[in-house]
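Accompanying notes for the structure given below.
All protein chains of the complex are present and in place, except for one that has been dropped.
So, chain A:
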Amino acid sequence: MNPDASTIAAGAPIEVDLSPVAEGQDIKVFWRGKPIYISHRTKKQIDEARAVPVASLPDPQSDEARVKSGHDQWLVVIGICTHLGCIPIAHEGNYDGFFCPCHGSQYDSSGRIRQGPAPANLPVPPYQFVSDTKIQIG
């Protein structure tokens, strides 16, 4: 009952062009049926994410470990709440990040869980920068 060959083939890596995404904007793309949020973060959002003491977080992870160095303004996360799988809404909640409407989990501008029932941060999908304005997810 595991995924069949065509489902696996359809889950191959995809390329996303980042050049149309302005600062402060974010886009949602689907990969393997999952929504992936790509945020072009503002300076303020990056600073907020980095000012938090990592040890104080429910799922400690530094912002630097969640983005690719040299591309600090780009946050790429799987937009599926780690509680029970709803889709959080971007640019909502108290932490300038994501807010899940189902059970009230709130994530910060680095996609890290800050408040609510979710146990973990929004996962970062495997991706790499092909060029400065293009990433490959998968």
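Following the convention adopted for this analysis, a contact is a pair of C-beta atoms (placed from the backbone, for glycine too) under 8 Å apart; a residue touches a chain by one contact, two chains touch by 3 or more; residues count from 1.
Here is the rule we go by: contacts and distances are computed from a predicted model.
Q: Of the options "Cytochrome b", "ABC transporter ATP-binding protein", "SRPBCC domain-containing protein" or "CheY-P phosphatase CheC", which is the UniProt protein name for the chain that has been left out of view?
A: So, among "Cytochrome b", "ABC transporter ATP-binding protein", "SRPBCC domain-containing protein" or "CheY-P phosphatase CheC", the name matching the hidden chain's UniProt entry is "Cytochrome b".
Q: Determine which one of A:P13, A:G85 or A:P126 touches the chain that has been left out.
A: If we include the chain that is not displayed, A:G85 is the one touching it.
Q: Of A:R32, A:R50 or A:K68, which sits in contact with the chain we cannot see?
A: Of these options, the touching residue for the absent chain is A:R32.
Q: At which residues does chain A meet the chain that is not included here?
A: Per the touch rule, chain A residues meeting the hidden chain are 1-4, 7, 11, 28, 30, 32-35, 83-87, 100-104, 117-119.
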